[in-house]
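For reference, the structure discussed in these notes is given below.
Only one protein chain is missing; all other protein chains are in place.
Order of writing sets the labels: A, B and C. Residues in every chain begin at 1.
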Amino acid sequence: MPERSLLRRLLRMPERPPAPRLAARDAQRVIDLCKALMSERGEVSGARLAAETLQAYKTLDEVSLPVFFDLLAAQFVPDPDAVSSAADNYRESPIPANLLKLQRAVDSPRQELFRRVNMAPGGTTVLVEMRRRILRDLRDTPLWVGIDADLAELFRSWFNRGFLLLERIDWRTSAQILEKLIKYEAVHEIQGWRDLRRRTQADRRCYAFFHPALPDEPLIFIEVALTKGLSTTVQPLLDPEAPVFDAGNADCAMFYSITNCQEGLRGVSFGNLLIKQVAEDLGREFPRLKTFATLSPIPGFRAWLSAQAGKKDGNGDPDPRREQLAGLLAMLDLPDWMTDKGVRTALQRELPRLCAQYLLLAKSRAEPLDSVARFHLGNGARLERLNWLGDTSATGLRRSAGMMVNYVYDLSDLERNHEAYARDNRIIASRRFDLLARESLLVRPQEKST
Amino acid sequence: MPERSLLRRLLRMPERPPAPRLAARDAQRVIDLCKALMSERGEVSGARLAAETLQAYKTLDEVSLPVFFDLLAAQFVPDPDAVSSAADNYRESPIPANLLKLQRAVDSPRQELFRRVNMAPGGTTVLVEMRRRILRDLRDTPLWVGIDADLAELFRSWFNRGFLLLERIDWRTSAQILEKLIKYEAVHEIQGWRDLRRRTQADRRCYAFFHPALPDEPLIFIEVALTKGLSTTVQPLLDPEAPVFDAGNADCAMFYSITNCQEGLRGVSFGNLLIKQVAEDLGREFPRLKTFATLSPIPGFRAWLSAQAGKKDGNGDPDPRREQLAGLLAMLDLPDWMTDKGVRTALQRELPRLCAQYLLLAKSRAEPLDSVARFHLGNGARLERLNWLGDTSATGLRRSAGMMVNYVYDLSDLERNHEAYARDNRIIASRRFDLLARESLLVRPQEKST
Amino acid sequence: MPERSLLRRLLRMPERPPAPRLAARDAQRVIDLCKALMSERGEVSGARLAAETLQAYKTLDEVSLPVFFDLLAAQFVPDPDAVSSAADNYRESPIPANLLKLQRAVDSPRQELFRRVNMAPGGTTVLVEMRRRILRDLRDTPLWVGIDADLAELFRSWFNRGFLLLERIDWRTSAQILEKLIKYEAVHEIQGWRDLRRRTQADRRCYAFFHPALPDEPLIFIEVALTKGLSTTVQPLLDPEAPVFDAGNADCAMFYSITNCQEGLRGVSFGNLLIKQVAEDLGREFPRLKTFATLSPIPGFRAWLSAQAGKKDGNGDPDPRREQLAGLLAMLDLPDWMTDKGVRTALQRELPRLCAQYLLLAKSRAEPLDSVARFHLGNGARLERLNWLGDTSATGLRRSAGMMVNYVYDLSDLERNHEAYARDNRIIASRRFDLLARESLLVRPQEKST
Partner (left out) sequence: MPERSLLRRLLRMPERPPAPRLAARDAQRVIDLCKALMSERGEVSGARLAAETLQAYKTLDEVSLPVFFDLLAAQFVPDPDAVSSAADNYRESPIPANLLKLQRAVDSPRQELFRRVNMAPGGTTVLVEMRRRILRDLRDTPLWVGIDADLAELFRSWFNRGFLLLERIDWRTSAQILEKLIKYEAVHEIQGWRDLRRRTQADRRCYAFFHPALPDEPLIFIEVALTKGLSTTVQPLLDPEAPVFDAGNADCAMFYSITNCQEGLRGVSFGNLLIKQVAEDLGREFPRLKTFATLSPIPGFRAWLSAQAGKKDGNGDPDPRREQLAGLLAMLDLPDWMTDKGVRTALQRELPRLCAQYLLLAKSRAEPLDSVARFHLGNGARLERLNWLGDTSATGLRRSAGMMVNYVYDLSDLERNHEAYARDNRIIASRRFDLLARESLLVRPQEKST
């Protein structure tokens, strides 16, 4: 495997310890099938060879799989000489035909390989799963970046919005798909079939995007509650025993959970499309709906609080504001803080302000630090309202200090908001938010301590 | 439009006369929408903008459309400087990351444009139609080659076999789709609904590939007759009044027509996949089937005959064999040659031999001259049998001199045959074929004229 | 066959000439299978025996079929003694249990036979066809009335509205079903696929009722044109070349054809349900629709005119009014009356008045003489408007003297209108209709002849 070695040297990576003989043999066998699939034979017997290749690939285990990925990364790549020569031609004469030749020269043969593998039944599923596996270990195996890139490129093409099907999920849906929802739900865990059933009743809606080649696999799904007024706490929405509300009287559609199901499709984004289309569809079905909003966690809040408390000022001196913050954090660690009125009052006074500051002002490279905020604000939504004790679950307390936030999707403003956000990094928020943030103890003029 | 002019100069093409002002304005409007679609706004309002763009594009007419294509060809292309610099980096250090950067630099932004257009309902249909239009005039407008290449690349990805649906077409199929068959059938024209109906009865099968995004558009379809023994003449198969044969007793599946429906998908090949899969499916449904074969025209035969007759020998002297051939061709031009026994006998003696020679020996760059032969032999089929007066329709006489040929698809030999063909340009044919070809008057030792 | 003879004597019918031996044998074979189906064996092997019976029944021909019906009519009937005794018990003590016993005693075993036959695939189709055949000859074979009654009773139960599916028919519908429309359309013949296609375009609607057991057989279908203003002539609606109207601007839904497809379901009425449901559905789809109306023939008009002209007065003297009428009828026989201005004017003056009289006043046992009028008025529709030269086809002229009429379905009045009609034989008509009828030459005070 000289190519691989060369690359490793170029990348200054240590050689992986030699793979056990059996693993090497198994991996090589799949590579050989891949080569057959790319050969003349592959043109006539494509479907059969693709199925065989898939079959062989599926037998690879945790030892042989990395060996296979190494081989796959090193092979099925463009020929450097051909690339150079095509690049030279193009530079000399940048006409379309030369551009085309260059494009073909740099085109990854691996993409054609994946396209051929996809001819076998179930091929798409395996390829999506392959990328999930690659991504899992990509940090430690930068060599695989080409495999990842080729798959990502293919998926962006295959999973084009024009090919996706928006489908409503409810109790008429097959158990096979419902089971997947239970498995995938990432925001507010589904506690079995009874919980799931409540989430599909008349005052709820659940929608998912599907791709025709993965009919039993939701790509992303969203859960909505139809309510009177903005929901500010999530526990009532998650209660399997909650009475069913008459959806005809609802004026709000609350998006309380959105989950990407396929790790292997990371970076192929569906979320904003899904929210917008669901909002439009619901608006048609229920003309009385006036507000489309989320009830969202603030997953990075508490970690940020801790980081803030730990910071020193320029001189390394203790900062009284950060000490005050550390005190608040200590209160949050008390097991019964929610029932102790004094503690609770103190926290309720300061935490919302800090949280508003976090959402509006804490940035990472000009974008909000909070991943959920990045997603919704990037979609053009508006920061509307902070909810004290909006999520009192263990996770909610641990990550968001029990707070939740409503992002409002105002369909007529999304585009303008998105542009302000994308061009000028401007966050659109309600006035209340701005005021709250300005009162944060880390922002406001420091109170005199005497 | 300096870019375009530059290109035209590079390509040594005359400037197109300036487009009428209105056409230029309409074309520019669509280009502006395309740009908006590629901008920040496009990310949030993609589906809406895509629909608008599509709508505007559809209003372009025969005058404004070429203007639009010219603009599209010149814009949405990679930045030459970025390409050069990425090529240099890669040359210096051909690591995966640099390859990836180069791939991204040469990637056509137009492909991303098309992917975004595809978000609109009906987008795929419009793009396939756009390529049909481009291909029609590509010879005269080489500038458009980049548009064609970008669309072709996308289509190869989108219309991957793994996403196609094989569907049986019969009298239960929707009129909408059946009507398309009447419209598209290219081999043996369908004479209205009665004819079509006969082609869907119990001793016939019709299958097509569909893509989920084009549910009402067959991509390719094939017509099969279940028969006892190899069919040697096509007219009985096309007779709407022919009695229905009991398919349970059939031992042959005769593929008598295969039609690519979408000109815009040229080069994205489905034909060999379709034949193989239909043969496998039929074999399962009718275990008594022993032979899968075509009954095919030889569309280039008569043109080749004429060309042969017109050739001179090295000295420019008349060649007695070619004079004999010219005589045969003159007979074929007699209006009643089929009923004149003498003429017919003479032709029946020589034409099959010439035809065997044509199919086996006439080449264009190592491949068979005949396009139908190229297709079936390339799929791994075998030349089996020549049929004198196999197609006595006007078209059959004009192009194939009334002859037809059976290509046999022997599933267990396809791969081997294909390899022999692809590697060594070897044509697999029955022994009879070889013998016939050797007896061709153009091949055999010349008879003494005295 | 003594039972049959007894019945024939009771009914004073001549014995049918003895059936040919072969026919008798075939018929008896089916009867034997029917008996097996009703026996113990039938309980276990019902589906198989039913299929056998069906198969054998289908082989009966025009000679053996009447023999079979004779046997079927005479057998599988209640036992008269059991009926008498159950009737006596019930008379003595009319408690539910005795009623039940009597009901069971009079229950036709033939119904159970038909129910068992229906277990075979395709059974329902055969039974519906059987009744069509029975009805065709029922006038000459009153013995078969019991078979007819048993089938009719079953069908009323099976084809209950609750089991019917209303389906839209358009160009996406299967050719198999569309072909049936061409075959069945009884009001305005469909001239092939091109004509049918026009009737399914965007300004038209076609709906049919289906039953799950007859998925390829429409039971009844209706054709609707969406128009601006009431249609008064039918030819533009039937023109395959007529431009397609923008349905969004329509304010009228014109029902221009309604056809019962299954003769064997005679008396199981779907028509009024279909019209009402289609009107409701269209009203929801097109909120701008204000009028739901038919454009209907007056099929009995011209025959009635002739009958009137032939009548004498009490003394057998010629009646000058009837002579005037005879003159008008003679004009209608002129080949070119429509182009002769004088003739046309004379007819246009008197015919609408006579037609109004016919529709409003000509009765048969208190109901309108005209069958189409009976149907729509019985549904609660209103006579709205007469249309001179509304249908100039050969059939339209021959039956309706070229006139057509609009019946209006005003959903909010249907119930009241129907009650007035059903209880008091009152016809609801527009004021114009009343005025016209009063001016009919047969009604108005006779003009002085001098």
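Basically, contacts are C-beta pairs under 8 Å (C-beta built on N, C-alpha and C of every residue); 3 or more make two chains touch, one makes a residue touch a chain.
These numbers come from a predicted model, not from an experiment.
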{"item": "Which displayed chains the hidden chain touches across the whole complex", "value": "A, C"}
{"item": "Of C:A56, C:L143, C:A279 or C:L442, the one touching the omitted chain in the full complex", "value": "C:L143"}
{"item": "Candidate in contact with the missing chain, chosen from C:A47, C:L135, C:A346 or C:A362", "value": "C:A47"}
{"item": "Absent-chain contact - pick from A:S174, A:Q191, A:S371 or A:T395", "value": "A:S174"}
{"item": "Sole residue of C:W158, C:F255 or C:Y358 that reaches the chain not shown, by the stated touch rule", "value": "C:W158"}
{"item": "Of C:L100, C:A330 or C:L435, the residue in touch with the unshown chain", "value": "C:L100"}
{"item": "Footprint left on chain C by the chain that the document does not show", "value": "7, 10-11, 40-41, 43-47, 73, 77-78, 80, 83-84, 87, 90-91, 93-97, 99-100, 102-103, 106-108, 115, 118-121, 123-124, 142-143, 145-146, 149, 154, 156-158, 160-163, 212-213, 272-273, 276-277, 379-380, 414-415, 418-419, 422-423"}
{"item": "In chain A, positions touching the absent partner", "value": "171-176, 178-179, 192-193, 197, 216"}
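Convention: only the chains that are shown with their structure count from here on.
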{"item": "Number of hops, chain A to chain C, where each hop joins two touching chains", "value": "2"}
{"item": "Centroid-based (C-alpha) most distant chain relative to chain B", "value": "C"}
{"item": "CA centroid of chain A to CA centroid of chain C, Å", "value": "63"}
{"item": "Where chain B and chain C are represented by their mean Cα positions, the distance between them in whole Å", "value": "53"}
{"item": "Multi-chain contact residues (two or more partners), chain A", "value": "none"}
